[in-house]
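Before I ask anything, here is the structure I am working with.
Here the complex is missing a single protein chain, while all its other protein chains stay put.
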Amino acid sequence: MYSLISNEMTKLIGRRKFIMVGLIIAVLLCLFAYAQTKQSESIRERIGTSDWRQELQQQIIDGQNRLSNAGPWREQLQIRLQQMQYYLDHDINPSQPGAPTFIRGFLENSTELFLPLLIMMVAADMVSSERSLGTIKLLLTRPVSRFRVLLSKYLTLVLSVSMIMLIYGFLTFAISAIMFGNDGWTAPVLTGFSSQGGELDISAVRLIPQWQYILHEFGLAWYVSLVIGTLSFMLSVLIRSTAAGMGVMIACLISGAILSNMVSSWESAKYLFMVNLGVIGYLEGSSPPVEGMTLSFSLLVLLVWAIAGLITAFAVFMKKDVY
Amino acid sequence: MNKKSVNIVIMLSAAACLLCLTGLGWLLWGQARGVGEALQPATSAEGAAKTEGLSIVALGDSLTRGTGDSEGKGYVGYLGDWLKSRYPELTVSNLGVKGYTAPQLAELLEQPEVRRQIGGADYILLTIGGNDLFQGGQALLQLEEGIEAGSGEGFISSLKGILKEIRSLNAEGEIMLMGLYNPFQDFGESNLASSVVMSWNQKVWETASAYSGIIVVPTFDLFQQHGSDYLFSDGFHPNDKGYQAIAKRYLSLMVPEGGLAS
């Protein structure tokens, strides 16, 4: 099995997939980091201080002013504000300047769309490219069962997802450490917020060091990426054309991003995988798209989708005639 | 391609995979185990936020926030811009919230961070009462009723509480309370409204004079002169010009020797 996985990895490296992923991350990262510096600069300019309490207080007030015309996001904003107030009341800086805070925010913003897109670059053509190259004929006429061939591909996907997380983590760290300094790994962060009917529930709030929080975030991001990877992988088996497979997946992701903002009244939408991608939000304590969704619920929904996808992929791959 | 590099990539990936799994597992384990150490509430450091330069804290309603100003600066923003050339270390904290009434403001004053900021401020700018009086500016038709309800002792006692609170937090900083203007002078009942606002201002001034270091900044005359020229299209809030005129008046009170280029 190891030699099969090593084969698959050879192909990924041969196609410079990881380098491409790395470049994309680097470019986007620079944009984000620049935007971040600009943003904090403008706040600083407005209130003329670098006292985080004053900054946070200003943010809360700004938020309160936006509440009246926040429309459907009102509830979410409200909870966000209550949370900020909680940080302020407990004298904990929610955004201690430095690389770790940037990583935390960047990761939270990239799990729903950016990371899945990167994963798709690897996963979406894992099988379909073999078919378009014609190499599938060679692959399937080895003395290796189809099950093992696909399994090795899937395990390689798991490894690649991890590799992308590693590249992502390393690059975000490197770039943000240069731009924002390397402080704040042990800064306290609050986690365990939840919301109940538009009100912040603080009964389970805990204080953890930032590095642990980031580790949790990476765990969740990895999980989401893996689920997206698995589904793209399935599409790659089902659909001949890589482009079509990617298109389907992107459509799902985008519809998920849209749906997450408007399904609060469509209860059963919570069983769609794309509505459940924002798992890091639970860590943060932002209100879920549909009332009553919890971290374990979302993880479970994603798991079910991934397993179903995997079973479909294997069933089809093992039965399908290759022309 | 080198077999070694493939092996290295696989090993690194596997390590990353384990690390992510650890993060996930730890999180789930922590969740399953339930609450960790409980948090001590309110450990805030009370000490005043005294900064080196001039410090301004603005409190109040939409007038402080700057509703109606095309850039959203409001008089606080313009004032800050102009003062900055003289005091580069200036900090301006605008804590105005649209629609705030006096009781709501009193509530805001209970927050430790707000108290801390007030404690360290050189100037405390205050606009309050507009919403208490006009009930959000919607109540033109029920102007009279509105005035009946608002001009009651409710507002005045809230205002007293607010001023007292601020004074107890900061004994030296100057409190500048904005007097109201009459936004309805182009309407038929302009005279009625004007007299209501004037008597309101009178009460406010009386209340304020009981405390030391409070300036009530009149704006009534500004809007009386320029009418709709100074008003935003909602007919209630000032526009850019209106805010600038207010800010100019504040500036002249804060920097009496003048000489500030605007």
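The letters A and B name the chains in turn, as written, and every chain counts its residues from 1.
Going forward, contacts are C-beta pairs under 8 Å (C-beta built on N, C-alpha and C of every residue); 3 or more make two chains touch, one makes a residue touch a chain.
Basically, contacts and distances are computed from a predicted model.
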Task: Could you check which of "NADH dehydrogenase subunit L", "Carbon-phosphorus lyase subunit PhnH", "ABC transporter ATP-binding protein" or "Hydrogenase expression/formation protein HypE" matches the UniProt name for the chain that's left out?
output: "ABC transporter ATP-binding protein"
- line: In the whole complex, of A:Ser3, A:Ser42 or A:Ser268, the residue touching the missing chain would be A:Ser3
Field: Contact with the hidden chain (one of A:Ala174, A:Ala243 or A:Val322)
entry: A:Val322
- prompt: Thinking of the whole complex, not just what is shown, which of A:Lys38, A:Lys137 or A:Arg240 touches the missing chain?
  reply: A:Lys137
Query: Residues of subunit A in contact with the chain that isn't shown?
result: 3-4, 6-7, 10-11, 14-15, 133-135, 137-146, 319, 321-323
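In this section, only the chains that are shown with their structure count from here on.
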Task: Compute the distance, rounded to whole Å, between the mean C-alpha positions of subunit A and subunit B.
output: 37
Query: If you look only at subunit A, which of its residues touch subunit B in the complex?
result: 5-6, 9-10, 13-14, 18, 46-49, 51, 53-54, 56-58, 61, 64-65, 68, 85, 88-91, 158-163, 165-166, 169, 190, 192, 203-208, 212, 215-223, 283, 295-296, 299
Task: Report the residues of subunit B in contact with subunit A in the complex, numbered from low to high.
output: 1, 3, 5-7, 9-10, 12-17, 19-28, 30-31, 34-37, 39-45, 49, 51, 53, 65, 80, 84, 89-99, 111-114, 116-117
